[in-house]
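Excluded from the complex is one protein chain; the other protein chains are retained at their positions.
Moving on, here comes chain A:
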Amino acid sequence: MVLELYLDLLSQPCRAIYIFAKKNNIPFQMHTVELRKGEHLSDAFAQVNPMKKVPAMKDGGFTLCESVAILLYLAHKYKVPDHWYPQDLQARARVDEYLAWQHTTLRRSCLRTLWHKVMFPVFLGEQIRPEMLAATLADLDVNVQVLEDQFLQDKDFLVGPHISLADVVAITELMHPVGGGCPVFEGRPRLAAWYRRVEAAVGKDLFLEAHEVILKVRDCPPADPVIKQKLMPRVLTMIQ
């Protein structure tokens, strides 16, 4: 029985899982679910995940959604090196703290930035008011500042001297606005140095492979009207 992962590397949580599984040589069968074609809304995919969201995981008869849950499941089941999710009580709490914080802050900010800057105008053909985009970018700046000041501080990685799940989740989030053309690391030397350390720890080839789709996102063709109609309500809910 093989582990099955349903992913689209356009999505930040999917990239985190992909990188983590590959880096740790966890064997899995990759099922690409093309979000821009609306494949996640198909009846076939609803059988896997009734929530119609990626990432989703199937391990034999066990189905799991939510990237943090999947990452922790994989870390536990495949007994990956301790630094990813340390046994030490306080170090582990730091990972948990970051994973909880990012859900309503950095993740939301990075997602909204990409959609307001690129996906709405380029993919869906919907213009975003300049004030809304400005507010979104200001919010991103605030959250990136918190990431740097409260989590990274002067450490090599977010929770200590080694890479953990927190770093993989954070870097894949930040690559969303990077793909959208925002100079996220400019003028932030500490963050830029952290980025280079994470990229090196993950492996440059794997890092680039995982981010190829998002780095080319500005080149994507406009959505077909039927697809657009199907995607629109979901997108509006997702970014609110």
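A few remarks follow.
Throughout what follows, contacts are C-beta pairs under 8 Å (C-beta built on N, C-alpha and C of every residue); 3 or more make two chains touch, one makes a residue touch a chain; residues count from 1.
Going forward, contacts and distances are computed from a predicted model.
The unshown chain of the complex is recorded in UniProt as "Glutathione S-transferase theta-2", chosen from "Light-independent protochlorophyllide reductase subunit N", "GEO02361p1", "Glutathione S-transferase theta-2" or "GST C-terminal domain-containing protein". Touch with the chain omitted from the figure is made, among A:C65, A:L124 or A:L137, by A:C65.
Residue-wise, the contact with the chain that is not shown comes from A:V146, picked out of A:I26, A:L41 or A:V146.
Taking the complete complex into account, residues 50-51, 62, 64-70, 72-73, 76-77, 89-90, 92-94, 96-97, 99-101, 103-104, 146, 149-150, 240 of chain A touch the chain not shown.
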